[in-house]
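One protein chain omitted, others in place.
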Amino acid sequence: MDIITALHTGSLLVVCAPHAACEQAATLAAGLALRGALTVLDGGNRFRPYLVAQLLRQSTVQVDAAARRLFVRRAFTCYQVLALLEDTPALRQPYLVLDLLATFYDDHVHEREARRLLESCLWQVNRLRQFAPVVVTLAPPLVPERAFLIEMVCAHAERVLFQELPAPQASQPALFII
Amino acid sequence: MEQATGWLIDLYPDENGLVLWLLCDDGRRLPARMSFPVTFHAAGDFDQLRQAWRFLQEKGLLLARATRCDLFSGEREVLSATLSSPGALPGLFASLSRQFPGLDYYDADVPLPLRFAARTGVGLLSRCRADLAGNRISRIEALDTPWEVEPQPIPLRILELGPDVNPVLRPPARLRIRYGRVDYSLGLEPLRALEVALGALLRQFDPDLILSEYGDTWLFPKLKEWGLGLNPNRDPDREVLTRRADSYFAYGQVVYRGAQTHLYGRWHIDRRNAMLYGEYGLEGVLEQARVTGLGVQEMARKSPGAGITAMQMLTALRTGVLVPVVKQQAESEKTLAGLIAADKGGMIYQPLIGVHKDVAQIDFTSMYPSIMVNFNISPETTGKAGLPDGLVPQTLRPLLGKRLALKKILGELHPRDCRVKALKGRAAALKWLLVVCFGYLGYKNARFGKIESHEAVTSLSRELLLQAKEAAEELGFVVLHMYVDCLFVQQPGYRQAADFNPLLSAIAGKTGIHIALDGVYRWVVFLPSRRDARIPVPNRYFGVFQDGEIKYRGIEARRHDTPVWVVQTQLAVLEYLAQAATLEQAQAYLPKAGGIVEQAKRNLKAGRVPVEDLLVTQRLSREVAGYKSPSPAARAAKQLQEAGKTVAPGQTMRFIYTRGVPGVWAYGCGALDLRVVDAGMYIKLLDRAVQTVLEPFTPTATSAVCGTHAPLLFTGAARQAANTICKS
Partner (left out) sequence: MGRTLPTITQQISDTEAALARFRRTLRKSDQYILDGMFAAARRHTAAISHTDALLPFEAALLAILLEQAREIATLRQQVEQLNCGTGYRLVD
């Protein structure tokens, strides 16, 4: 599925994959940055800036220009995830929320509190999607008892993609781009 | 009205306010009471606040609307709630936040000693004067500050307690007690006799501090288990405060914290369960308690990070800044390029591999804290110019000043002066607080942390280090190595300390940060990677200073898991080499150095090495069952479990390598048959350690011996011709 062409204002696409699909997310980020501005909200340290830069370089020599269109913010606790979403303005540019739930498995955060915070986060996600497409990536639950958090996110999605871990393939990335 | 002058040594809540304990100048240990209402705040959605108001009103709190300062968002309308019983706050807050989880809460979980210090100016361990009416304090004032460089020493009565053997190894039979110069030994059986004797000693000596061995993890839990009617508190109306053992993930590893027993009216410190006690001793613990405002019992067991957090809370309370319960500040937006530029640590050079002579090591003094203070780096000031000192610089400035003052005093004292040990402990304790303050600036749960501030500090540190490098090169020095806040520099003919003074002045003038000479090495060796001798490693080196003192980093002697026998032998070789007056002479010492190693091996094979010197120490990183391929530590842990002992992740396992399966013997699992010790394994460990320190001096080494240039990389012929060309 070509994710980029499937995105439109109002869409919420959820991708649930091992490692929160971080490599595919990097490819998506690069693809979107080539087309225009986008915002990446990283909830689980999944953003791979150097990989994105390499992918941009595969398509353009104007890496700096594309990189300037890509805006990143990181959150390190579930409270920060909510704060991040709350003060992200709703602009007409795509949003890529990486590993939204990573910090919600913290056992210092009570389940009830995690649920409450996530409800507020999803309200914010829905606010953002009124103006631009939103893609949320998730990893398989770290703690089985909190798998309900994934269900909560998926319940809001227009489309959900579940991906299995692909079979390992030997590949030689290019060192020099000609 | 009576006045009492002395030190505040404890405070805790009771039903009507606070109980305070004063260690008075006249020798009394005086309990007193004081009313102390406490206030916390809530902010957020107006409807929720209105409901919260009603909830609190029904509980009889004094309520008000106020405008207060949030460090990040500025002035904020808040609901202020005051209750007269400070002890009731935790339970009330828990209930309120469960009912209204969407509100933002402030000042709701600030430790009581900090509140008290902020309001009255009197912190724990402060000298103070109290006005008393009966046993109630109507007024209290501080007579000193935490920043006294040489505070009046507190005349503590210290009772030392400990079992006759390590309870981990086998059940103790006696309790050893020391008070002053007198030693006592009490049998643990019969229990009634122990109860009577121990109680009598406590009453007789009435100690301010019980300094124990295994008090947290063995003695006090056992006293409770045995049901003895002995109350070790000075306050007879209290039960001891106990906290459970815990394993948690911090600083990239699993940490184990043993159970804790805290007393009321007096202190209990368990040397074996006190964080960093081995580093700075009792004087250091007292110093940290003094400057952080937390109690001695708390600070002995908490990490320096908790101390820094307490100091920041105190600054916030004193300056009217709200202390959030939960940190919610998120990172500001960055472009991709901006993220790559910002997300970096300190500058780390790769050293010139090899042996170098007459090298000066110069260190910036408390570089990161100095940057935070000098450049006003604080969550609310980062990226803004012309603002007054932020919360973080306000907190750190006196701490930095005090540490520098202590170091100055130490520098002026003779090494054998009796004051040196205590001063060193205090300076080390302050150093640890300063070391962690930078990390806490970027810590995700730090109340006043902000990643942009953290990044600003590292950015400035890189710039300042480059400025130092440039200053050194302008003065003709070669920079052999740089590591975050220190440089190794060399210039032919420069070997006395005074030779480097112009450089230090130039760097201090250029950067605005104090820099000092750590020492001048007669020779220093920068080691390569074990994987490839052409790859430099930034933090593995050893050398000898002009005064004969040896310094080493990253080698086996610094590793926690290296057995003592290997450490001792490696250091013996180093100390022997250090006797050489010059680098050129050092090579002549090699044959005899080899003799030291051979003797160590003979001792091992002859069984003359104590078992304790062969112990390997490794941490258990997870539950034993969680290992797919059990590490030696895991195998040792399994043995302990099979012997009926409890092991937890984060605990340190001590074991001996043995021949055959399972390949380890866990220390504490009965007696060891010395014949099964795997001597071959220990000799291998020793050979590796000795090779580290001897190989750089051998003729076959590719490293330059007398010059400054790195070995050549590419061709075999070039490798052979690795000597530098020196002017004859």
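In order of appearance the chains are A and B, and numbering begins at 1 in each one.
Note that contacts are C-beta pairs under 8 Å (C-beta built on N, C-alpha and C of every residue); 3 or more make two chains touch, one makes a residue touch a chain.
These numbers come from a predicted model, not from an experiment.
J.: Using the touch definition given at the top, which of the shown chains does the missing chain touch?
T.: A, B
J.: Looking at A:S11, A:Q24 or A:N45, which residue reaches the missing chain?
T.: Among A:S11, A:Q24 or A:N45, only A:N45 touches the chain that is not shown.
J.: Of B:Y256, B:Y349, B:F375 or B:Y576, which sits in contact with the chain we cannot see?
T.: B:Y349
J.: Using the touch definition up top, pick the residue from B:R234, B:H454, B:R522 or B:R540 that touches the left-out chain.
T.: B:H454
J.: Where the complex has a chain not shown, which of A:V40, A:V63 or A:C121 is the residue touching it?
T.: A:V63
J.: If I consider the whole complex, including the chain that's not displayed, which of B:G121, B:G442, B:P630 or B:G663 touches that chain?
T.: B:G442
J.: With the missing chain put back, which residues of subunit A would touch it? List them for me.
T.: The missing chain touches subunit A at positions 45, 47, 49-50, 53-54, 56-57, 63-64, 67, 74, 76, 170, 172-173, 175.
J.: What does the interface between subunit B and the hidden chain look like in terms of residue numbers?
T.: Contact residues on subunit B toward the absent chain are 331, 336-337, 339-341, 343-345, 347-350, 439, 442-444, 449, 451, 454, 462, 478, 482, 532, 534-536, 708-710, 712-715, 718, 721, 724-728.
Here is the rule we go by: only the chains that are shown with their structure count from here on.
J.: Between subunit A and subunit B, tell me the centre distance in angstrom, where each centre is the average of that chain's C-alpha atoms.
T.: Taking the mean C-alpha position of each chain, the two centres sit 38 Å apart.
J.: What part of subunit B is in contact with subunit A in the complex they form?
T.: Where subunit B meets subunit A, its residues are 101-102, 326-337, 339-340, 444-445, 451.
J.: Tell me, which parts of subunit A touch subunit B in their complex?
T.: 33, 39, 47, 49-50, 52-53, 64, 67-77, 79-84, 87, 112-113, 116, 120
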